[in-house]
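All remarks here apply to the structure that follows.
Note that one protein chain is taken out, while the other chains of the complex remain in position.
Here the chain labels run A, B and C in written order, and each chain numbers its own residues starting at 1.
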């Protein structure tokens, strides 16, 4: 598959290193970004998403939110208009299941495929080809993406249809946010009791989580009240939790913990902490307990 | 230290295998239980906690709740009256920091030591000497317990004073309950979207928790809605979360997530699920979403 | 002002009796509804909102939700295209402040006025000219609506700009929902303690609320678990609470009680109680307590 042409739309913090990895893996990459000059060396910069999709069997999108994905796909100069029949749009952004379903239908109407393939991992994981990918969509279309996914990450976890994959990603992010809320509350309590939060964090990371990196990383950052720079910004966190709540409303599933997290994220944003890491939702808990947002 | 005499009060699901391990490690064990006939082979059965404490440098208690610990320690025929001067009471039950503090003071007044040493692990871990122990109290007294702890578990994590250790254990249990609530909400949402909950559980256990046994175990049991038999009963879970909330009220720390968990545990108990595993708090979430308590 | 021409869009449960009252008060009413045949006697039925707005100094809209109001105002054949320069669109539906702001801007661009004038009161109050009206918008435009408002209700409570009036209405509905949640929890507790809920309802309505009709009405219906027929349907209640939460997210105000209500409404809808009165959110609380949804 090396040498194959791949379109790539969205060259932000995540997309740019991903596109670079595709180049490095030998793909011929046609790249588009809203602002020019972001294409990695070896990729060919294009003027529109449609242009990037042209001639490719697969076009990837990696964008900020539903609005961007919708416009890049269905808007003027969008992917749908450039992708060949039988081609596949691999949407790797975290989007709503509802949009995932709409994209599936739009591509189907154009005799194309839509595969939702959201990823777990921050920009450093993207650069290191360590993303975890959760693809959903037509089985054959997903199968054909394997070389692509292998060039981007280290684990493929198929999860049903496109909207199901989008929802699975939201579930995962909700669980991370739950960890943050839980650590925030537990460590605030411990701190007011005079316990060293770092010691508690190390202890519980070991006992409860066998030192797994993700919970340990959050636990230690929250215990240290180290909320900047952001790995994943608070404002993005609110976006994802709100998407989960909206999907849950559609499916008639109450999510009281997600609601609680949403309120605490909003409280942190009310203090203009948009750029803090979403671990900083613990600042809301701290302040409610009479502690400073950070030590 | 082999051959040393150790008192042991409380021979329930946890205490009995622990006492047996002490016998196996060569300690001379004087054991007491509220109802007779529970002492493991090789231990000497005693009529009262005081009797069990007599002649021992260390006496362990492993009991159900604050009321039991208080009565076994301070009541008629209690430990305080039997333990020698300079001796140490090692309280391994999960109790309130407030009681931990009172026991510390009562033993100090009797020129004895109190070490709170709550444990993480279920009865099978107790039998397999795989408990994680979080001791708190006078440093020297804690240090002298090392041979005891080595015979009972596989990790010692000192955590300040006795009430601090008791609180740390409550924090840990709160974090486990948070996982349960989070998995319960996420998997209910996924199930209503037609996603296979077991597949999602396996996927997120790997991606988020690197397959660490504790979160993976809860995730899989919740995804399978397998709530019986109990490893840790719902009613005990409510006890611990309530202790955490009471300690937090004393320290003036709001814990909205703990409050939410408490309400959901109560809802499960309102349906007489006392004997279910506390993973069964997910049944509350499921029913609120219009799903059956179990599939 | 009698004899003046008024356009009226939306002849549902609320709009129809309101339009009839305008006819009775001597206005010449040009009425439009999505489905024909709803115009009250004496009103002239029109084919489009634009048609209804033609020749009128004031056109009223009374519709189900944001989507309907937006389309009737800005869509093809919409009000903006028919209303004269200097004319006023009086939007009496409960809508989002964000849409209120957009309508203000659109009408302003067309040299027209937009007055948001949401109402408190159910269809019977609409028929009896007992609505309470909370208008917001250009002061002079609001003042000119006085004869209109007098023909529809019995109290005018000006509240700043159009989006502010829309938000004030959402605040009011949120407070009603809070009463419902509060009564639901309190009466469930009382019932499980063997207290007669009706007696408690009568007692607290008197003591706390001086028998004010609104809280007393909800209290008694909830105590009697009388949730049908709906005065205001559960599904509409969820719509309004969700609007409040979205407005609060934009303004960065956490509303934990509104979030709690939202989750409990969703839980009631998960049991297909769409058509129940929103007092029926108490059924969620009852079931969580192990009580039947209704006695």
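One rule holds in what follows: a contact is a pair of C-beta atoms (placed from the backbone, for glycine too) under 8 Å apart; a residue touches a chain by one contact, two chains touch by 3 or more.
The structure displayed is predicted, hence computed values, not measured ones.
Trainee: Using the contact definition given at the top, list the shown chains touched by the missing chain.
Mentor: Hidden chain contacts in the full assembly come out as A, B, C.
Trainee: Considering the complete complex, identify which of C:46, C:83, C:188 or C:238 is in touch with the unshown chain.
Mentor: Touches the omitted chain: C:188.
Trainee: Which residue among B:21, B:96 or B:264 touches the omitted chain?
Mentor: Of all options in B:21, B:96 or B:264, contact with the hidden chain holds for B:264.
Trainee: Check the options B:36, B:111, B:252 or B:295 and report the residue that touches the missing chain.
Mentor: Only one of B:36, B:111, B:252 or B:295 touches the chain omitted from view, namely B:252.
Trainee: Considering the whole complex, not just the chains shown, which residues of subunit A touch the missing one?
Mentor: Residue positions of subunit A that touch the missing chain: 256, 263, 267, 270-272, 284, 287-290.
Trainee: Even though one chain is hidden, which residues of subunit C still touch it in the full complex?
Mentor: 97, 120, 132, 134, 155, 157, 159-161, 163-164, 167-168, 171-172, 174-176, 178-179, 181-183, 185-190, 192-196, 199-200, 203-204, 206-215, 244, 247-248, 251-258, 260, 264, 285, 288-290
Trainee: Just the residue numbers, please: which parts of subunit B touch the chain that's not shown?
Mentor: Against the left-out chain, subunit B lists 238, 242, 248-249, 252-256, 259-260, 262-264, 266-267, 269-270.
Going forward, only the chains that are shown with their structure count from here on.
Trainee: Measuring from the mean C-alpha position of subunit A to the mean C-alpha position of subunit B, what distance in angstrom results?
Mentor: 37
Trainee: Which whole number of Å gives the spacing of the CA centres of subunit A and subunit C?
Mentor: 39
Trainee: Taking each chain's centre as the mean position of its Cα atoms, how many Å separate subunit B from subunit C?
Mentor: 53
Trainee: Quick one: which residues in subunit C touch 2 or more of the other chains?
Mentor: 256, 263, 267, 270
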